[in-house]
Each structure stands twice: as C-alpha cells, then as structure tokens.
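Read the structure below first, then the notes.
Just one protein chain is left out here, and the rest sit where they should.
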Amino acid sequence: MKSNLYKYTFITSIIIAFLFSNNSTAQENDISNYKMMFKFNSFKQSDNSRLLEVSFIAKNKKDRKDKVPVYDAEIKFFNILNDEEVLLGTAKTSKEGIAKVIVPESQKYLTDADGNINLTARFEATEALDEEEDEIIIKNLNLVLNLAEIDSVKTVSVKAFTIDSLGVEVPLEEADINFYIESMLSKMKIEEGSISDGEYEFELNKEIPGDANGNITVIAMIEDNDDFGNITQKKTVNWGTFNKITVEESNTLWSEAAPIWMYVVLTILLVGVWANFLYTIINLIKIKKEGQDEDEELEEVELELKIDK
Amino acid sequence: MNLNNRKRELVKEFSPMLEKTSLVSKIWIGFLIAIILVGLYAFILQVIKGHEVTGMRDNVVWGVYIINFIFFVCISYSGAFISGILHFLKTPLKNSVSRIIEIITVLSIVIGPVFILLCIGRLDRLHYLFLYPRIQSPITWDIIAIITDLFGCFIYLYLTFIPDLAILRDNDNLKVPNWRKKLYKFLAMNYQDTPTQRERLHKITKTMSTMVIALAIVAYTVLAWIFSLTLQPGWNSTIFAPYFIIAGLYSGVGVIIIAMYLIRKYFKLEKYLVQSHFTWAGLVLLVIALLYAYFTFSEYFSKWFSHKIHDTDLLNTLFTRYFWQFIFANYIGVIVPLVILFVKKFRTIKAITFASVVAVLGLWLNRYLIVVPTLETPYLPIQDTRPEYIYYSATWVEWALSLTGVAAFFLFFLLIIKFVPIIPISGIIDNERDELEKDENLNKNLTE
Partner (left out) sequence: MENNENKKGGTDRRKFLKLGLLSSVTAVAGTSLVSNLATDEESKTSGEKIRLLTPDGKMVEVDADNINKYPEALITPEESRKGIPNRKFVMVIDLAKCKNARKCVESCQKAHKLDHHEEFMKVQLIQNNEEGSPYWFPKPCFHCDEPPCVTVCPTGATFKRDDGIVLIDNDRCIGCKFCITSCPYSARQFNWGHKDKFDDKSQPYSPETSVPAAEGTVMKCDFCPDLLRQGELPHCAKSCPMGVIYFGDKNEDIVTNGEETVRFSQLINDRGGYRHLEHLGTKPNVYYLPATNRQFPLERGFGDDEEINERYKNVPYVQELKKQGKI
C-alpha cells in the first residue's frame, strides 16, 4: 500500500517536473541525450599486483560540462584467450563512476604466443543501458628500479624487460618513462626519459628534502603505453636533505604557555596587591577586637555623657 | 566632650535623607526601575535570539557595549585615582566630595563590566576564562585587573564608611527600621572611635588609598592595551595608555561635578557643597582638558602627518562619515569646557556643570570614534553588499541596555545615599577635632 502511494507521488512529481522542465538551467534527465563513456585501464603497481580500473560516465552530447557518473553498475573483468574467459573479478562503480579490481601478482594470465594478455572489462546490458565492453592487450612488463650512490652521485636507474615463454628476460626496446618524487598530496615529476635497450639512468642532483627521516620515495612510471599499459615502480631511499626544524620549546605569545617573565610579573603584582588587601582585612579584624575590649570603657563614657547632660 | 554632641547634631541634620524617601525620589526610583525593566527585556531578547538583535556584525564586532564598558570603567578608575589623591591632601574641602567620588568609583566598576558581558557570545561558558586561562591575552589581564580593582574599591569604600556607620549605630534618635540598625551595628565592626582604633583605621585607609591609585593606573593601562596591542590602524598607538588615563580623568571629573551639582540641588546641601568645590573641580577639569586636547591632537596629528595609507583611510572615514561626531567629540567637547573654565567670569556653578556635561558627552563620542570607525576601516577593504555588515548602527536593544546602565547607576546611587550620609559625618568631626586640638595647642603656647 505504502509503496504504491509513494509510486504515485513519484509519478506526479515526474509529471510536474516535466511541466516545468522548459527552464533553461534545468539539467536533462533523458538518457538518450547522453553518450556513455566506458574506459578501461590497467595499472601494474609497485608490488607487481595489477589494478584494473573502469571509468563509466555518461556525457551529455550537447553540453560537454555535463557529466553524470554511472553509479553502482556491476563491471566484470576477464582475461580472455580465444574462447576461454577467465573471470578476474567484479566490482561496482563508485559515485565517481569508477570500478576497481586489484589482481594479485600470483595471478597466472592466459597469454598468446607473443606473450600478449587480453584483458576485458564488461558491463552487461540492462533494460535501459546497452552493453559496454573495452579490452586492452598488453604484455607483462617487469620494471626494476634501482637507487644507488655511484661515486657519491645519487643515481636512479631502471631496467625494463619482459619474460618470454622460456623464462628468458627480453629487454624492452623502447618506451617513454617518467620519474616522480612522492609527496604528501601528489607526486612531483623530476625526470622525463626514454628507455632504450631495457635501461634508463639519470643522476639525481637536485636537493630534495624528503620526509622527516630524510627518506625520498622515487616513482618510475611508464604511462599509457600501447603495449604495456601503465606500470609503476617505486622505492624509498635516504637521500633527503630534510632539515628537521628544531622547534625550540620556547614559550611565546601564541603558544599555550606564556613567556616566563609574564608569569613572574603577574605573580609579583597580584601577590603585592592581594597581600595588601589581606593586611587591611586583618587590621579590620583587629579593630573589631579592640572594639570588643573597649565595650566596658564605652559604657563608662556613655555614663559620663549622661552625667554631662 | 562636645564632639559627641556634634555627632548627634549632624546625624539629626542628615536624618531626613536617611529616614524618609521624598515623593520626587520615589518618582525617580520608579522611573529608573522602569528603564531597567525595559533593559531587562532587551537583555532577555538578546539571550534568546542571540547577538543578531544588536547592530554588531562581522566587521564591527564591538559596538556601543564596549564603549559603555570603557566609559564606566574609566570613570571608576579616575574616581579611584582622585579619591586616592584626595586622601593625601590636607584640605577641609575634600570631606564633602570624598564620599560622592567613592560611590561613583564603586558603582561604575560594578556596572562597567556588565557591558563587556553583554558583548560575549557565550555567557554560559564564562567560567572557561578561569578553567582555561591564557595569561598572554590582554582580556585575561583586564579580567584580573577589574576583579582586583573591584575588591580594592569595595574595601576602600567600606573603610571610609566605618566611622559613619558607628555614629549611626550609636545614635538612638535615628528613626530607621530595625534591620537597618542591625546592619549598621554589624557593619560598624565594634568601631568605637578610640584613638587606637582611629589610628589603625587611618593607617590602613592610607595604604589602601595608595594601592587604589596604583591599581587605577594599572587597570587603565590594561584597558587601553586591549586596543593598542592589536594591529588595527586606529588602535595600535603607543600613547593609548596615558591617553586613556587622561581621557578617563576627563570624564571622571566631569561626572563628579555633575553628581555634585545634582546632589547639591536635590538634597539642598548648599552649605557643604560650596562654590569653591566647583571652582576647584573646574580648575582640575581645565588642566585635564588641556592635557586631553594635547593627547587627542598628538594622536590624530601624527596619523595625519605621516599619512600611512591605512591611517589615511581611517582619517578619511572620520572626516567624511563621522564628520559631525568628530567635530563634537574632539572640538566642541574640548573647546567649550576650556573656554568656560578658562575665563574666571564664566566659572559659575551652572556653567561649570554645563562644561562637564559637554565634556562627558564629548568623551563618550570620542570613545565611539575610537572603536567603531577603526573596525569599519580594516586593512582589506570591506567588499560586501549588506549595509549592516559595512556600517555599524546600534539597535534599540543596545541603546536600551546602555540606558539601563545609566539608570542602574542613578538608582544604586540613590539607594546608597539613603543608607549612609552623603557628607561623611566622621570627616566633619575629624576636622573639628583637629581644629580643637589646634586651638588647645595655641592656648597652651599662649599660656606658656
């Protein structure tokens, strides 16, 4: 009953919404005006696991700025060889329209004769949305990052190779590679280069503070490569020039505790004044006592007064 | 022993003030209570609806309340300062005014801080000041100074009350209710006016009066520092502390003269408050007016001459939006009293009182011009479209509460002078005793 009632409210509200939808700023709700963007990416991470990521977003055909993420859509990730489909995992899209699956290093992929891995992400059609599929074909590239001081020169080097079916390392012929320094909120590019014959090397002669312990994390990344996808490798080394700012535990105007002299002056002033108040009060009590002693005397005086009169 | 008879005579003379409440006084008291009730309503409104009911907003966060706070507190400090100094002067004139000054001192130190409480957004958290104190904050200094000063002034006032309370206690002819007699007895602390008691009381009064002067100077300074320790263009001035002392004395002496005039008139005390009281007070006011004019001139002149950009902005505000207020506060408020007090012919009681009224009003406005235009002219220009956020104008709530402060001041004054004689009887006795002793000495010398 209740849900029916709600249903009607919903329908009414939709009808009314359409009535007023000639408003120029109104956002469109008709999904036929939207084009689906289904993008699949593979990231080989520094621990050699593989992050598979799908971004599923509806884009307005007219208004380029109007992007609506598809939320809670189930995405399936497969490793495909010919007719054989191995399900690597499923994930639902987040509110940003992103679904992620991490495939561990131990995963054995099906590869063709050239060592290519076919990875596919698939969204199965619903009544409203069509099926979406995206595939990438990459080779499993191994990236080895090495940070060493050679003749007291801080040297960053990488080796990149694939392993053929016989287990022999085949150096990567050519690929662009970028190097970054990891920071708290982002990563800073320090070198752009190109791997040839499976190797690249450069000297890190910039002074970089690193973290509090002087540790620098260098990231090597091959990005959006047609043959290998994204590959990341990172390593930490104690090359930082971080000067731990020795914060003197001094009491300042804005710290919790005040400069010592302030306490001293305040105490002297307060003790001085309040001691005086106390002295006054003690004297008042003495006056009171003296008055009590004088009581008899007073009576005599009063007597005298009466006599005077 | 005719001094005891004198005491009786004097009590009889002042008893109408103590025993009866005249119709005029009753009307006054009723009127004052009515104002206070309106103020109470305004206060409840402010508590319920929040500070939204005031004219204060994000730029001008302090308004009439803080001005009243400075005004009253400065009157108190100057009262303390003057009565402390009077204590060391050997003139029979001082006796008639000393109590007026002391009552002003105590009342304004009670009323002033109430205004700072009205400024506080969370009165329910007031105890945090003592739970989490930070002694770097000038507010903390001010709180300590005010509390200390409050205690000091109360003790001092009480010390000066004791001999009179004893006289009132010992006088059976006074027709006052029993509870008042009991109160006199309790408060008089067995004071019998014996030489040892008198000497002891004189001794502690003397140290207390020194203390009160010192306290007043410290408290003034700390009050000025609330403003001058900030970075704001109109406030960050090294001469603010002495300037506040002089300005405070200016308004303080003005208020004392006005009080003398009103008391003289309504209680018919022409015998005790004579022309020379007004002349002397007027001369003091003259000297302070000169100093005040000098400080005011130095303050604004150096800003104008060096014309730092933000100082210039402030002066622009003062000379455009606040032109007439500025003229009244810093020209008329100084020049009119100066002229009246400078020319001997003009020094009548009424004229001197008029000069004081102008001085006091001018000074209040001067304080307004120190607080509000500065806050309306911050370093970064105010870019807002809501007029109440750009310019400050006090609402009826603020005015009602300000008037309540003044009304409470008058009401308490009336009540206190119903409790003790406004002219210290003991002081008159002391003077007469001194003269007697002098005569005796003279006689002795002559006979020898």
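Per-chain residue numbering starts at 1, and chain names A and B are given in the order in which the chains are listed.
Here is the rule we use: a residue touches a chain if its C-beta (ideal position, glycine included) is under 8 Å from a C-beta of that chain, and two chains touch if they have at least 3 such contacts.
Model, not experiment: these values are computed from the prediction.
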For a quick check of understanding: of B:345, B:386 or B:444, which residue touches the chain that isn't displayed?
B:386
Identified contact with the non-displayed chain, of A:58, A:91 or A:175
A:58
Residue in contact with the excluded chain [from A:84, A:127 or A:151]
A:127
Could I get the residues of chain A that touch the absent chain, sorted low to high?
3-4, 6-7, 9-10, 12-14, 16-17, 19-23, 25-29, 31, 34, 58, 68-74, 92, 95, 123, 126-129, 181, 183-189, 208-212, 242, 244-245, 247, 252-256
Could you please point out the chain B residues that touch the chain left off the display?
49-52, 56-59, 61-62, 119-122, 125-126, 128-129, 131-134, 136-140, 143, 226, 229-232, 375, 378-386, 389
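Rule of thumb we're sticking to: only the chains that are shown with their structure count from here on.
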In whole angstrom, how far does the Cα centroid of chain A sit from the Cα centroid of chain B?
60
Could you pull out which chain A residues touch chain B in their complex?
253-254, 256, 258-259, 262-263, 266, 269-270, 273-274, 276-277, 279-281, 283-284, 286-292, 294-295, 297-298, 304-305, 308
Which residues of chain B touch chain A in their complex?
1, 4, 134-136, 141, 144, 148, 151-152, 155, 159, 162, 189-192, 194, 196-197, 200-201, 203-204, 207-208, 211, 214-215, 218
